[in-house]
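Shown below is the structure under consideration.
Only one protein chain is missing; all other protein chains are in place.
Now for chain A:
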Amino acid sequence: MSAPHYPAGTVRALLPTAHVSDATRAALQQRLDAPADYAPQLLAPETFALLEAVAACLFPQPDRPEHPIPLAPSVDQRLAEGRADGWRYDVLPPDREAYRLGLGGIQETAQALFLNDFPTLDTQQRHHVMQAVAGGTPPGTTWQTLDAARFFEEMLAELTETYYAHPLAQEEIGYVGMADLPAWTKIGLNEKDDREIPMSE
């Protein structure tokens, strides 16, 4: 399905305007300007590569073959800084351990199902592995101590929120809420303020 979306460049064009506050501009520009190469701070390089492969499977971005919106660095950074989001499922271990265990478990499940490492699997096989983990009862001894469905939900939510916090993902869904100055005046059904340019198919 191809829902309407904003043409590429919409958000970049809005950012320098007076519709965006300094604080908002700073936050979004930083995400847009994040360097493409990121050296993991907490996860071992091969674990980080595994996380990247998982993120690519959960968030396929065929429309951005050269510069996908980076997702794994935000996870690694958060884990390195020891930041939390206020809660954790009691059935899961602390986040660092959960990610280490869970990523290892994904590897294990890939081996069990396809006799290969996750990053070397083709798209369909990777999908199959993730499906098994999401379903809650994947093969692999890791999952006897780690709740697969909860781990999957937590990881997916984190990657998803990271994705949609990115200005380009927001452009993709037709969101220009960052351009809220001085006010929105047309807030009813089928109403648009002038700066909300028409979307294209």
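Everything that follows uses one rule, which is that contacts are C-beta pairs under 8 Å (C-beta built on N, C-alpha and C of every residue); 3 or more make two chains touch, one makes a residue touch a chain; residues count from 1.
Going forward, contacts and distances are computed from a predicted model.
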Name the absent chain as its UniProt record does, using one of the following: "3-isopropylmalate dehydratase large subunit", "NADH-quinone oxidoreductase subunit H", "Carbohydrate ABC transporter permease" or "Ribonuclease BN".
"Ribonuclease BN"
Per the whole complex, from A:E52, A:E108 or A:E172 the residue touching the absent chain is A:E172
Chain not shown, touching residues in chain A:
1-5, 20-24, 26-28, 57-60, 82-91, 94, 127, 130, 134, 153, 156-157, 160-161, 163-165, 170, 172-175, 177-178, 180-185, 187-192, 196, 199
